[in-house]
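Removed from the display is one protein chain of the complex; every other protein chain stays in position.
We just call them A and B in the order they show up, numbering each chain from 1.
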Amino acid sequence: MPLILDHVCQIYNADTETPVKALDDVNLVIPEGQFIGVIGHTGSGKSTLIQHMNGLILPTSGSVYFNGRDITDKDFDKKELRKHVGLVFQYPEHQLFETDVFEDVCFGPKNMGMSKKETELAAFEALRKVSFPEDLYYASVFELSGGQKRRAAIAGVLAMKPDFLILDEPTAGLDPVGRCEILDMVSELHRSAGITIILVSHSMEDVAMYVERVIVMDKGRVAYDDVPREVFSHSEELEQMGLAIPEPAKITRELLKRGFDVDPGVLTSSEAADSIYKALTKNR
Amino acid sequence: MIRDITIGQYYQTKSVIHRLDPRVKLLGTLLFIIALFTYNNPVGYIIGIIFLCTVIKLSHVPFKFITKGLKGIILILCFTVLINLFLTPGTPIIAFWKITITYEGLAVAFSMILRLTMLIMGSSIVTLTTTPNNLTDGLEKGMGFMKIFRVPVGDVAMMMSIALRFIPILLEETDRIMKAQLARGADFESGNIVKKAKALVPVLVPLFVSAFRRAGDLAMAMEARCYRGGDGRTKMKPLVYKKRDAIAYIILFTFVIVSIWLGRWSVITDFFRSIYMNLFGCPL
Partner (left out) sequence: MSMDIVKTDNLVFEYIRRDDEGNPVDVTTALDHVNIDVKQGEFVGILGHNGSGKSTFAKHLNAILYPTDGTVIVNGMNTTDDDKLWDVRSSAGMVFQNPDNQIIGQVVEEDVGFGPENLGVPTKEIWSRVEESLRAVGMLEYRLKSPSRLSGGQKQRVSIAGVLAMHPKCIILDEPTAMLDPSGRKEVVRAIRGLNDVEKMTVILITHYMDEVVHADRIFVMDKGKVVMQGTPKEIFSDVPALKALRLDVPGPTRIAWELKQKGIPLPDGILTCEELVREIEKCR
């Protein structure tokens, strides 16, 4: 059951002199099982976009279909939608409110009407999936480190057992290792649990290594929607949108211009090193 | 809902009233309100209304904007009217069951409506034409005499301006947390009042936590920038009276004196009574 956005527009302050077109005719099909990256400059509409996917914002015009049903229908059960499409906001640790981690993770499944036993089982499973340290399950939220809080918050959404998991800047404010750990964890969720992942980021480098499809948002429109290699080949256009292409790709591009036989579509520094090494040794 | 409250909102435009010193406007409102409550004949109200309308006209704030502020007090207004209408003793007009409406009641109710609407409109004008900053500056300077009574006027003014600065930030934050909890299946709409209040816990707890964190951060930032209370501070924009402020004071005092003098029914009736006495030699 794919998620379909059909000619979705969102206009804020429509009745004032300064209407803001946050989304402008967005058409997307998100089939199950994909790992998608959504990138865009601040204000490009990416946050607005993802909130349409689980009915937190309804389109001004156009439709969002989930499971073949229009989510704007009056009798459509939004709670049911939110169970299937989990959304983890930016700095999700700011939403923690219960006395201990475990209780907080239980909040979602409890709201979904699961029985006590199901709820606790789901919470355990979710905490395990985000590799939250076991000895801290019943710790107070205030005793946790930044990275641990974030894991707990992600578990809180995961415990509802969503089929789609949307994460808005899950690595914001973390240090490099913390960033890698979270991204690896998300990638593992996709691989082992088969959850469809939509990763929102303004950092190309985060996204490049993991995703199979990149959606680039610019001024409320979908600027590109393709595999990472293809998207990053539009480096000049991306830079105009305020997005920097990953540094490895920037370097190989520069070398290509200077006559080296390197691959301009590399995504990681190891790939870049390999490609440059090949070019250098071939010339010899 | 929150948007309907015009008190405390600023309407940006250029006008004489906008340029006036906030102290003039604050004292003006105070005197206006005092005057309102001394009137006991239509003449006073008529002068008051003319004065208010002139000020509104001069302020270039659309009339619609000012009446918006009245929406919030409709309930209070109705309540006072009903109380006064039914509970004022005097000559009955209509009497049925246990309820009597008297001439006096009608008069009191009518004057209460006038007073309250004029009061709200009058004070809205001040906030609509004065930036919050200017307003706190005015209060600080105008209340300066309170320092004798060891009231830390400067600190209180600083607190007010910080509160005003953080209101939009906290509103935004509330919105974000509500959405995050909605995404976890929270339900803020269904159920009775108790259930609705309970549903707010997951919003209020994180909101308080965040407000405290912000307060801590801000206190640290202020200390780092050498804030040590109101004493010994200089002002970037000190309040200085201009010629127009002097003129405004003169107009203001004239209005207050004249309207109170004419607005007291007894003053006028006594006047006519004495003429009648002199002309015809017997009381009216």
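Methods note: a residue touches a chain if its C-beta (ideal position, glycine included) is under 8 Å from a C-beta of that chain, and two chains touch if they have at least 3 such contacts.
Quick caveat: nothing in here was measured; it's all calculated off a predicted structure.
K.L.:
Using the definition of touch stated at the top, determine which of B:221, B:250 or B:275 touches the missing chain.
P.N.:
Of the candidates B:221, B:250 or B:275, B:221 is in touch with the missing chain.
K.L.:
Just one of B:57, B:71 or B:233 touches the chain that is missing; which is it?
P.N.:
The single option touching the absent chain is B:233.
K.L.:
Decide which residue listed in A:13, A:27, A:131 or A:270 touches the omitted chain of the complex.
P.N.:
Reading the full complex, the residue touching the unseen chain is A:270.
K.L.:
Considering the complete complex, identify which of A:34, A:63, A:187 or A:203 is in touch with the unshown chain.
P.N.:
Candidates A:34, A:63, A:187 or A:203; residue touching the omitted chain: A:203.
K.L.:
Can you list, in ascending order, the chain B residues touching the missing chain?
P.N.:
131-133, 161-162, 164-165, 168-169, 213-214, 217-218, 220-228, 232-238
K.L.:
In the complete complex, the non-displayed chain touches which residues of chain A?
P.N.:
With respect to the unshown chain, the touching residues of chain A are 41-42, 145-147, 172-178, 202-203, 205, 242-244, 246-248, 250-251, 254-255, 258, 260, 269-270, 272-273, 276-277, 280, 283.
The rule is short, and it goes like this: only the chains that are shown with their structure count from here on.
K.L.:
Would you mind pulling out the distance in Å between where the CA atoms of chain A average out and where those of chain B do?
P.N.:
Distance between chain centres: 47 Å.
K.L.:
Provide the residue numbers of chain A that touch chain B in the complex, in ascending order.
P.N.:
Against chain B, the touching part of chain A is residues 51, 54, 56, 79, 82-83, 86-89, 92, 94-97, 107-108, 111-112, 156-157, 160.
K.L.:
For chain B, which residues count as touching chain A in their complex?
P.N.:
176-177, 179-187, 201-202, 205-206, 209-210
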